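Structure record follows, encoded as structure tokens.
The complex is shown incomplete by one protein chain, all other protein chains being positioned as in the whole.
Residue numbering begins at 1 within each chain, and the chains themselves are lettered A and B in the order written.
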Amino acid sequence: MNTPMSAATSTPMLEIDGIRAGYKDAVAIDGVSLRVAQGEVVCLLGANGAGKTTTMRAVTGLIPLMKGTIRYQGEDISNMPAHDRVTAGICLSPEGRQIFPDLTVMENLVLGSFNPRARALRKEGLERVFTLFPRLLERTTQAAGSMSGGEQQMLAIARALMGQPKLLALDEPSLGLSPKMVTAVFESIRAIASSGITILLVEQNTRAALTIAQRGYVLSTGQVVHQGTAEDLAQSEMVQKAFIGSAHLHGGRRSRRDRRLAAAANGAPHAAG
Amino acid sequence: MVGLLLQILADALLLGGVYTLMAIGLSLAFGVTRIINFAHGDVVMYGAYGAFFAFAGLNIDPLLSLPMVAILGGIGGYLLFKMTLDRILNDISINQVLLTFGLGLVLQNVAVILWTGDERSTTPSYAFDSWLFSDDIVIAKGRVIAFVIAVLFVIMLLAWLRWSELGRATRAVSQNQAAASLMGINVRAMYGLSFALSSAFGAATGAIMSFLLPITPFMGFPIMVKAFAIIILGGMDSVIGTVLGAFFLAIAETAIAYLVPQGIGWAEGVAFFLMVLMLIARPAGILGTAGRDA
Partner (left out) sequence: MNSTRAWMVIAAAFLVALVLPHFLPPGLSELATRLSTLILVAVSWNMMANAGLISLGHSGFWGLGAYTAALLANAVHMPFWLTIVPAMILGGGFGVLLAYITGRLRGLFFAISTLAMAEALRVIALMVPKLTGGAEGLFVFDEIRPGRETMTSFALCLAVATVAISYFLSKSRFQYALRAMRDSESAVQMLGVNPARFRMGVTALSGAIASCAGVISAWYTGYLDPGAAFDMKITISAQIAPLFGGLYTVSGPVIGAAAIMTLSELTRIYFGYSAGVGLLVYGVILVFGVLFMPSGVVGLYGRWRNRSKRRGALAEGRP
């Protein structure tokens, strides 16, 4: 795995500084800071409700910031509307896919390249996407809503790619997919990463995420509680504590300690030491 | 008997064309913005007056003044949207309802003050002509023209929605606004566009109405209500559905007008009864997807 050489010297692709955001009056994340260098794959980990999706929404402009700044390629985009961020190169494959159900696969993809920068490169975009996801090529005229979960996830990622992103944001790509599908999807993500696109990945499936990310941040109840390289995170206690059970980190067998931690997390009377 | 049936069919078909015109603008705007424009009927009314003044003052046939009327209507609709609705897009729906309702009142009564409640009409020759088939069936020329224009409009709209960038973007916004903005689509600008188009269609409809109905400042309200009924019947976010709804209403009204004693009076209420029935049975309409907890 190559470490990003120029992280310290060149402008980071994305710089989030102490942001607070939420819905209406409820604060979901507070004081979140993170950095993504060009060409990196960075993951955001955390349990359900930790604030990962809220962070993604703030980055892509779907929700406003209550406090803090977001810088993209050195420019402050905190107040930039969502559609402008897409044109600037931030493309999101949202949580739950959010494809256009009554439009065909092809129409979904074409819409992905709606923004002027991507529109000119539409043909190349389609070629790239069909190479990465041959399954989609077979179903171009099919209504997107009638596809399986895995296919829809591929479509969502492909659609984001069609926007010619400099920063590709992926929110829970493994959600609701079978393990086989997850492997396939993450293979594709790895291929995308190796083509040089910067990736910010939100995932509950820590194991899968850490196989392709170089660095990561751990969120818990709206705050960053840990960060480090992928190796650090894979072994860190904090990461294990942040989840109910760490079975997916160690591939199946749970140690007694893990079981005790899991029981404590589930509310058993005698807490873990 | 066959003659009567054919007449009913012919009348219903032609009426369906007129109704399609009335509803299509409203359906487009609603499909995208989920805002019902209560002033839609009044936009149609202004279109009719526009065509009237072009006819009475400059001797321009309504079909010729139609494009101009449509363009002016579109611009007007866009400006109205920009000055009012655009500012309260995030407000609760009650405010949106009251606002467009108020706009309708203003539009209607400005017309009353300017032009009084006297009835006007454009009177191109085809408004009075009709064709006679087999001594039995009367087909009004004016209505046929309206039908043809309706077909043209629907085809144009469908083509635009299907094949143009903005048309595709419009469909995207009506299906999933958040995802649409993630495509780089400026949803707010799309709202403006939909209202502009909706008003353009409305005004064009008015130009056609100018030789089909008496023109008064009050003509807008029944048109708006019927347009609602139609898009509820046909599904509030589907162009084809609107067309089906229009013909469904037209058939029901025509059948009742001919077959029920004093049918013409009752026919006026058919739209409401059907609306209520449809709302009980299937709020999404024949083809639509909007509905519960809207």
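Assume contacts are C-beta pairs under 8 Å (C-beta built on N, C-alpha and C of every residue); 3 or more make two chains touch, one makes a residue touch a chain.
Keep in mind that this is a model prediction, so the values were computed, not measured.
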**Report entry** Chain not shown, its touching partners among those shown
**Finding:** B
**Report entry** Listed residues B:L4, B:L105 or B:I155, member touching the removed chain
**Finding:** B:L105
Query raised in the report: Which residue, B:F53, B:Y126, B:W160 or B:F221, contacts the hidden chain when the whole complex is considered?
Result: B:F221
**Report entry** Missing-partner contacts on chain B, residue numbers
**Finding:** 34, 36, 84, 87-88, 91, 93-95, 97-99, 101-113, 116-117, 217, 221, 225, 228-229, 232, 262, 265-266, 268-269, 271-273, 275-276, 279-280, 283, 291-294
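Going forward, only the chains that are shown with their structure count from here on.
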Report summary line: Note: chain B sits from chain A at a C-alpha centroid distance in Å of 45
Requested in this report: Would you mind writing out the residues of chain A in touch with chain B in their complex?
Outcome: 60-62, 81-84, 86-87, 91-92, 94, 98-103, 107, 110-112, 114-115, 118-119, 159-160, 163
Report summary line: As the complex stands, chain B meets chain A at residues 165, 168-169, 171-172, 175-176, 178-187
